[in-house]
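The other protein chains are all here in position, but one chain of the complex has been omitted.
The block that comes next holds chain A.
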Amino acid sequence: MHRTVPSLPLAPSVKVKLINAGFQLASDLIDMRPLQLCKEAGISQEEAVEVLQMLRDDGQPHQQRAATESLTALDLLHQEQAVGSIVTFCSALDDALGGGVPVGKTTEICGAPGVGKTQLCMQLAVDVQIPVCFGGLGGKALYIDTEGSFLVQRVADMAEAAVQHCTLLAEDTEQRQALEELTVEKILSNLFLVRCHDYVELLAEVYLLPDFLSEHPEVRLVVIDSIAFPFRHDFEDLSQRTRLLNGLAQQLIQLATQHSVAVILTNQMTTRVSNGQSKLVPALGESWGHAATQRLILHWKGLRRLASLYKSPSQMEATIQYQITVQGFRDAPDEPRPTTASSAVSSPSGNHSKRLRMEDLS
């Protein structure tokens, strides 16, 4: 315990008072009681308790601390495989994403109005709850709605369709048992909704997320639909907007890894004119493009709806077709179903648990 008091991680005002009272080394403080310290240094009891707590935590031998903080790459690989991903019920998209939307990372979904961003978010909020014996995560979901487009009627339809899908797939007794508990009411009761009316409420909600996730450790998905809406009007100072968005992105990535949740952000599209040509690009500016780990862009091509994986650290860029039906987000009808051989190749993570595939129905 040879650390000097100025090097300790304390508030500067507290350090000054401790030094003025004559404490030079951490070892001088370690044997003090809070009341004694309070009187001698002239700091409040709260601060004294904090100082002593900090010193006690600091007292672990350095090697032990280092071992708990560093991980090998093999450990990380195992961890990633263990946390799993959330299926989207569109097998083409699941394959492109390497199994589904990854837990522990942030994924951004951009698209023009009406192309299906909210539908995909609602579908994921239902899919995260699929029981583990069916290949799902059996988790809960938190939906932060900033646009007011969360209509519970639609989620109920998707939940109904998901329950029917699982009913058709149930083979063994474990699955049938899990199916008895999987009702539309249970799915709806595990989906939390918060509505934010402006960016201040959204910032507040994200600050309260760590507490919420600690209180509800089964939550595996956090959706913010959309993050663009509250930030796109009455912001005269665009640099402040960039700062706030970057802060939000960092907080969300931290939450995703610490609490093992998948974070989904929806973004709008805007027109950008360059060289006399205009094209549709994701909103919120260039720097926002670096915020999320993965970026998925949904767009129209004639009558078809396509999803392109634009940015991903682990998957190849791909474009797949999907459709929105009464049941929810699904594969497009004439898309060739991937054979099991090719699917084993395209999902190197080797997720051997039963996965929900559309061809299992036949």
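Just so we're on the same page, a residue touches a chain if its C-beta (ideal position, glycine included) is under 8 Å from a C-beta of that chain, and two chains touch if they have at least 3 such contacts; residues count from 1.
The rule is short, and it goes like this: contacts and distances are computed from a predicted model.
Peer 1: Leaving aside the chains on screen, match the unshown one to its UniProt name from "RecA family profile 1 domain-containing protein", "Autophagy protein 5", "Superoxide dismutase" or "GATOR2 complex protein WDR24".
Peer 2: Result for the unshown chain: "RecA family profile 1 domain-containing protein".
Peer 1: Hey, which of A:87, A:103, A:191 or A:291 is the one touching the hidden chain?
Peer 2: A:191
Peer 1: Taking the entire complex into account, which one of A:168, A:238 or A:303 touches the absent chain?
Peer 2: Missing-chain contact among the listed residues: A:303.
Peer 1: Can you say which of A:72, A:173, A:239 or A:271 touches the chain missing from this structure?
Peer 2: Answering carefully, the residue with contact to the hidden chain is A:271.
Peer 1: Among A:112, A:132, A:253 or A:332, single out the residue that touches the unshown chain.
Peer 2: A:112
Peer 1: When the complex is taken as a whole, what residues of chain A touch the one chain not shown?
Peer 2: The list for chain A reads 10-14, 44, 46, 50, 112-115, 118-119, 142, 147-156, 185, 187-195, 197, 200-201, 203-205, 207-208, 211-212, 228-229, 232-234, 240, 243-244, 247, 268-271, 273, 277-280, 299-300, 302-303, 305, 324-326.
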